[in-house]
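Sharing a structure below in structure tokens format, with a few things to ask.
Only a single protein chain was left out; the remaining protein chains are all shown in position.
Coming up: chain A.
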Amino acid sequence: MTLLTEKRAPRAHDESRKIRGKVHLREHLMGWLFVGPFGIVFLAFLIAPLGYALYLSLFQKKLIGGTSFVLFDNYVKAFTDPSFLSGAWFVIRFSLVSIPLQIVIALAMALILDAVTTLFARFSRLMIFLPYAIPTVIGAVMWGFLYSKGFGPLTDIFGLFGATAPDFLSSDLIFYGLLNVVTWQWAGYYMIILYAALQGVDPSLYEAARMDGAGRWQVATRIKIPLIAPALILILVFSLIGTLQFFNEPQILRFLAAGTIGSDFTPNMYAYQQAFSLANFNYGSAISFALGGIVFICVYAFLFFTRKRRSFL
């Protein structure tokens, strides 16, 4: 049988090559026809703005003398600008805490929901996922109310025990206030992705492990988690990209915590302020581009270190 196929293979290959030769041009054409429309949007709304941002970031506009080419001056300025640096440091610090926290919570919930199969578990799954359907802006508005001294329940709850409520909008605790909003918003979404991956695992693997004497905990850590590693890496990358661009939540909570969150709280907020409040588009673009660079480096560094796991890329 092996011999037969081996003999036949070259001929079949030749024939298909002949046919291929004829349809070659057609296949190129059809391929580009399907990909083309997206390609146009891709060029217009990704490549062009990126190129333009790079171009803009190389110029400086001055009151006297107009716009001049300054090469990397804006970047030098950004990386020595305390506003940009403190914002960048904040989002990096925030990522280092919030991403592991969200992933651990999401993973724990996914494992529980994979193991417990009651009606209540199904209901919980939906409820935990619910915040994903809420715009981040609305989520921040809701938590802003819960945190506020006037409307929030914290004063009452802590009052019961004779304690003063923590003020999550104060500069000491805003980190945790934002951490809670972000976890609430995204943990359910990550849980659903991990849960879907767990559901795709062949259950006979668990049975085999159990027959070999593995307990629940061992099945979870030795079989389930390694098998869903690609999904874990995927959500890690997405949460990293999202967190470094942090904008919506602090921008909304700013209104309630005016003294705590300044206009340069995160790099994105700083770029927004430079571009739209101060009409300094050159510097704003440079900050955006510098932030994009930081995201790119962080993600690639991360993917490089997890390469052994066969990432999704």
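In this section, a contact is a pair of C-beta atoms (placed from the backbone, for glycine too) under 8 Å apart; a residue touches a chain by one contact, two chains touch by 3 or more; residues count from 1.
Just so it is clear, contacts and distances are computed from a predicted model.
The chain dropped from view, which UniProt name applies: "Molybdopterin dinucleotide binding domain-containing protein", "phosphoenolpyruvate--glycerone phosphotransferase", "Response regulator receiver" or "ABC transporter permease"?
Hidden chain, UniProt protein name: "ABC transporter permease".
Could you tell me which of A:L107, A:I174, A:L194 or A:V219 touches the chain that is not displayed?
Reading the full complex, the residue touching the unseen chain is A:L194.
Which of these, A:A78, A:V182, A:V219 or A:L244, touches the one chain of the complex that we don't see?
Counting the whole complex, the residue in contact with the absent chain is A:L244.
Using the definition of touch stated at the top, determine which of A:F38, A:F161, A:W217 or A:F304 touches the missing chain.
Of these options, the touching residue for the absent chain is A:F38.
Which residue from A:A88, A:L107, A:V219 or A:V295 sits in contact with the chain not drawn here?
Touches the omitted chain: A:V295.
For the chain not shown, which residue from A:L71, A:L126, A:L205 or A:L278 touches it across the whole complex?
Only one listed residue reaches the unshown chain, and that is A:L126.
Residues of chain A in contact with the chain that isn't shown?
Missing-chain contacts on chain A: residues 27-35, 37-39, 41-42, 44-46, 48-50, 52-53, 56, 109, 112-113, 115-118, 120-121, 123-124, 126-139, 141-146, 150-153, 156, 184, 188, 192-194, 196-197, 199-200, 203, 207, 210-211, 228, 230-232, 234-235, 237, 241, 244-245, 247-248, 251-252, 255-256, 258, 268, 271-272, 275-276, 281, 284-285, 288-289, 291-292, 295-296, 299-300, 312-313.
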